[in-house]
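Heads up, one of the protein chains got dropped from this complex, but the rest are sitting where they should.
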């Protein structure tokens, strides 16, 4: 249920209403925006008399929310959320970010080379996998702790905040110095992991699962937010369909739908979506054109010899060209 | 198999080679482009000695083609095809077209109103359904012959070439005066229909089926082309997936993949793909940004009262704004 | 809307009610079964006063039907339908049939050999393709008219009724002597074809489309039935999913769902569903166990040399073993 309050009311009146609502056992979620204040109620609102509340002087309107997600719901928070990472870097509401870097952290030299190049091309965040989700137990699993150390080292020297994927709650201590924690597609419904991340204060980039619906993505965001951490960035990375020519099917309408249903920023990963470097450019441009708040693109200085996902990685030169074309598209709109 | 010939050879040498190849029982498909001439062989090429041919003076290279589609294959026809509709209107190779109009032809007044508006907004082709594919036998099936008459009448007065869908071979006589014949998603593998359309000389817009792969789409194009009609325009209109929030899932990577595999123009239908007017704009922009050769958008002057698919139709004003944003995106790229 | 009438009412009362209902412009569909008579109304029933009708002496109950399919709906026809093919062969309501034969009719000798073998194993209907739907225009398309002639010839000598697939309305004259006309998966939504078949009096076996829902299958059955031909047998043959290990994914729950929603018989094609001979036996047994009214199985005397779909064909010996195991499963239930 959400209660929109009239403009210009006195703070005591607002507080009084909130106390009374809380006596019903619901949790209050307050969204004080430029143009209106919305009081969101989370919990069992069935005993609350909507007619009574509508009749109050200070109340503009009362609406029961049917969607199972509340905190992630735009009706609870009408304005776009801005998730700030550093002074210079934020996601959402006009702020567009390029996240770039190698699939896996292989060595300090490799990461630094790529970081310097993508920064020059305009990337705001450096990505790199330290804990890799590999479908086979016999594949390279990542450098783990050492991988994160390398990322923080490169951040010191190059100046880009870092994002890297967490595979398990048990690894959380290693992520203390990471700027954005990524939850991979296969962990989108790892509810225990989401609950723990909800207790941290780190920005979380939440990837849509291989075959999860838009609503399930929002419910997973809800898991994190209901834990107290509201800094969630959503990521569309392609869904599983019958088409086998591309690795996944990039669902760009999800960008439009998510922006409608939720106030959270939405980025797109065209690398994992298509699985092929030559399709990254067109899909990156398409994503920018339909309003994505950012892109996450894999970049490697030597794709044929990458330890993982080489075929979908761009070279720094290719990334530079894509970044510049993306800027042109955004300027046109 | 394709044989690339060196530049500047004499015509007799080319003809001599072609006769010799034909003696093997294969059909020859010649593509004489600006930069190279490619001789495509269709049929059983197993007895042909590729080493022998490679050794010929006039031959640059010989490649066996593994894909089951030949005529639609870019290897057979390296340059983009241009499908010309009228002097002013063509698809492919830099020519971008907006196809717009109502889902169904309802009356002459309705069609003319919409036609004038979309023409002003830059549309090059008018669409309208006369024969409607309805999932229920109890729904409005279209005005049939009368619908086509209305479209041709409006073309006379407004000046836009027309495209309309054919449901069955038996109706072909009614389509004599139609500029582009559309094959709907549910008929993409109506092989008998495709074979017949292959015998006409009309441009055919071939929609990808609800759950057909990119390769199946190209094989269906191959059916039409192998009949003798090479004027095929492909159309991505969303595929069926588990996601139910949108009517279909628009697969924009198909635009990139089709451009790579084939020389045929590729347009996108964001109306049927999303099923909702409010998502048409972002998807149209995304399609333009990733290189589509055109868009097909449903426009109705009174969507709430449209006889079919009202929820996904744009008003003429909305269409005008989208057309103009699409132009800006294309200019930026 | 359906009106259930009390038992034992007089015919004039029933006729009187029916005339009155027809005056509203709806079509009446009467189902006089053993245990009850149900009057089904098809068309616009919004003006009909359900309270008024419920109040009538002869009326048991009135229910508005929300499903878009009526004639195919079990609420309109509570008892299982029996579709009789010959004196000896019928589908539905306890009658279980095995349909067997080669994918394609290749020669009279081949078809006769297979027909004799499968008849001995208990098959009630012979299948064989004369008009083949091939994804590539370069593949064997079937013997057409000659193929049907061969089937009728073999029927004369062996005594099995025949079923074969129709690809296009234009071929209907060739099917005059065919016992059951099959509509293939790719034609499930060829609405013009369905409408024409609705005007014949031939039993139609309607295959579920590659990616069509159960409701769409019933709507396609509705197309045929609303034309006047109520002899429709439904067929589940696997649906398209992301899994590539099997050719399609056999959806056996469709058997249970279709039996619940409709009164029409439901058969299963495990050959096309799995695409591999070694999976046909387990899937045939599973289909029999969950209540299918029959099976359609491809049988070839020399699978490695079959002109199409050899990999999924059983030899006559294998078919014999499967038929006998299927009988045992049915006896157990």
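As written, the chains take the letters A, B and C, and residue 1 is the first residue of each chain.
Here is the rule we use: contacts are C-beta pairs under 8 Å (C-beta built on N, C-alpha and C of every residue); 3 or more make two chains touch, one makes a residue touch a chain.
Please read all numbers here as calculations on a predicted model, not as lab measurements.
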Option touching the unshown chain, where A:85, A:193 or A:214 are the choices: A:193
Have a look at A:25, A:55, A:68 or A:159 and name the one touching the chain we're not showing. A:68
Among C:45, C:249 or C:315, single out the residue that touches the unshown chain. C:249
Given A:3, A:85 or A:167, the one touching the chain that is not displayed: A:167
Out of C:39, C:283 or C:323, which is the one that touches the chain we can't see? C:283
Where subunit C meets the left-out chain, the residues are 211, 213-215, 239, 241-246, 249-257, 260, 273-274, 278-279, 282-283, 285-291, 325, 328-329, 331-333
Sites on subunit B contacted by the missing partner chain, in the whole complex: 211, 240-242, 244
Need a quick check: the contact residues on subunit A for the chain that isn't drawn. 42-43, 68-69, 133-138, 167-171, 186-187, 189-193, 195, 210-212, 216, 219, 222-223, 226-227, 240
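The rule is short, and it goes like this: only the chains that are shown with their structure count from here on.
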Express in whole angstrom the distance between the two chain centres, defined as the mean CA positions of subunit A and subunit B. 37
Multi-chain contacts in subunit B: which residues touch at least two other chains? 211
